[in-house]
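Only a single protein chain was left out; the remaining protein chains are all shown in position.
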Amino acid sequence: MRVAAGRSAAVVEGLWVSYRHTWRATLVSSFLSPLLFLLAIGVGLGARIDSGGPVEGLTYAAFVAPGLLAATCMQVATFEATYPVMAGIKWFGTYRSILATPVGVPDLVAGRVAWIALRLTAVAAVFMVVTIPFGVSSGPLAVLALPAAVLTGLAVAAPIEAWAASRDDEQGFVGLFRFVILPMFLFAGTFFPVSQLPDWLQPVAWITPLWHGTELTRGFMTGAPDPLVPLHLAVLLVLAVAGTLAATVTYRRRLEP
Amino acid sequence: MSTPPAEHPLIAARPTGTGPAVEAVGVVKRFGDFTAVAGIDFAVAPGETFGFLGPNGAGKSSTMRMVGCVSHPTEGTMRVLGRDPRRDGPEIRGRLGVVPQQDTLDGELTVMDNMYVYGRFFRLPRAEVRARSAELLEFVQLADRATAKVDELSGGMKRRLTIARALINRPELVLLDEPTTGLDPQARHLLWERLYRLRADGVTLVLTTHYMDEAEQLCDRLVIMDRGRIVAEGGPAELIRRHAARDVVELRLPAGAEPPSGVLEELADHVERLPDRVLLSTDDGDQTLAAVIGRGVAHERAVVRRATLEDVFLRLTGRTLVD
Partner (left out) sequence: MSTGLVVRVLPPALLGARRSALWVERQWVASRRIWLVLVSGAFEPLLYLLAIGVGVGALVGDVTYGGQPVPYASWVAPAMLAASAMNGAVYETTGNVFFRMRYSKVYDGALATPLEPRDLALGELIWALLRGAAYAVSFAVVMAVLGLMESWWSLLLVPAALLIGLAFAGLGLYAVTFMRSWTDLDLVQLVTLPLFLFSATFVPLDDYPAWAEPIVVVTPLYQGVALLRDLSLGSVGPATLGHVAYLVVLGLTGLALAGRRFSRMLVR
């Protein structure tokens, strides 16, 4: 497959133009929701938790903040990789008209992934800047939490994008959010250490992309990356790349049968 | 075309009573500053098929919504089936069948469930609704699509389903707002045929249309509406007789080759100049055409036809029905 950077950039520009009409709808879920969670649970409930001692050596707010960052990227990316895909393929047919131009399927997929990466960068950057007063990030390595969170989102979004393009309708999306995304958000290390889960459940958490993403992001943000960084990176990169490749296949099957 | 069983219990043409099915006196409908209906009077007799003919924006749909008791006049009085829509809306609507201009089918339901749920809204017993739904789907030739989702239906099928749905409660009065707009000719004729059958069963039909052929084919009596007013009323043949000559000669003139003024006027009772053609109204089209040729009027094409309601509308308003 060949990807032309210029043509992918054109795809990104197209997505940006349509986002300018809908951005307000994403304010709550992308920017406000993680902050409010941090305030209510990280700070509010954290005050009670901290009186019982640190969590994995951190204040509870410092523990939860990177978790929320990674999880928010996952949720935003999942949304971007589901409904807009159905809209492009089926509801509005925009992908077909895009492919009637010199843009090919690999350009389209690459452009979409790049677009999601841009969206996530904005989400992560705002979160990191706004949470500075909470003192939840420390050390120069904290800057790396941003790419880590973005990568987390892509590792989830790319395979989902491939899957979404193969769906006939949006019926499965609710199930995806309810049975895959929400359980990851709640149990893969965002709010409490995975070590608290029952023994049989811990391995399940370990194979989720969000756990790898959360560990990676938390390590950088708190200035103490754990020794498994290469493993986390490898898992997330493989998922993101394999998902993107798979998406070109499912896009082809759907749009160039 | 499948023929429904001989003893078709579809339509119990419930007699409407002695008074008019619909009666409007001085009805005005305004939306803010915009006047959709500017004072109209009409009465529909029980059992007749009554039409509103007019272009888009003439006020037909607003009138229909008021007859359907989902909108109330700003001024004037309206009585439907002898009752006051403002007070007895639910009771009146229980005796109406409504086919709105835009389909209001339930996209969350299948074809059969659309029939079922709608029938239940009239509080018909469940068993009766099921039996009647099956019959009516047969009537509109949709029986084989009973389990399909509404989205999967073509435009014509949706229209037919809407009509079947409107008949579920054995209505005494059926309102059809632009029933065939957007349909292909075949679907259109199928629909007309079904409407004839309803009329034959004695159901009172009130319809709007901007197709003059539809009005001519279906209506016993009609009013022509323009800009919220009624400009003429009568049977189709009567209206043509009263407001137009028997024949029309349509001439297509070569660009820039207008005959000297007055020439055409001498040959016809009335001359109507449209952007692309000239219409000559006359009692004998062939003779007039012969005269046109005899006078050496240059033309690219000439057609002789009978006058239609379109010509009536043109004569009365100076405008065409479909623009």
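Just so it is clear, A and B label the chains in written order, and each chain counts residues from 1 on its own.
FYI, contacts are C-beta pairs under 8 Å (C-beta built on N, C-alpha and C of every residue); 3 or more make two chains touch, one makes a residue touch a chain.
Predicted model, so just to flag it, every value in this text is computed and none were measured.
Checked against the full complex, the one of A:Ile132, A:Val174 or A:Ile207 touching the unshown chain is A:Val174. Within the whole complex, the absent chain has one touching residue among A:Val3, A:Ile41, A:Leu99 or A:Val229, and that is A:Ile41. Here the missing chain is touched by one residue of B:Pro20, B:Gly51 or B:Gly68, and it is B:Gly68.
Among B:Ala45, B:Leu109 or B:Ala291, only B:Leu109 touches the chain left out of the display. Seen across the whole complex, the unshown chain contacts chain A at 22, 24-25, 27-29, 32-33, 36-37, 39-41, 44-45, 47-49, 52, 55, 60, 171, 174-175, 178-179, 182-183, 186-187, 191-192, 196-197. Residue-level contact of chain B with the missing chain is found at 31, 68, 70-72, 89-91, 93-94, 96, 98, 100, 102-110, 113, 116-118, 120-123, 165-166, 169.
FYI, only the chains that are shown with their structure count from here on.
Chain B has its Cα centroid 56 Å from the Cα centroid of chain A.
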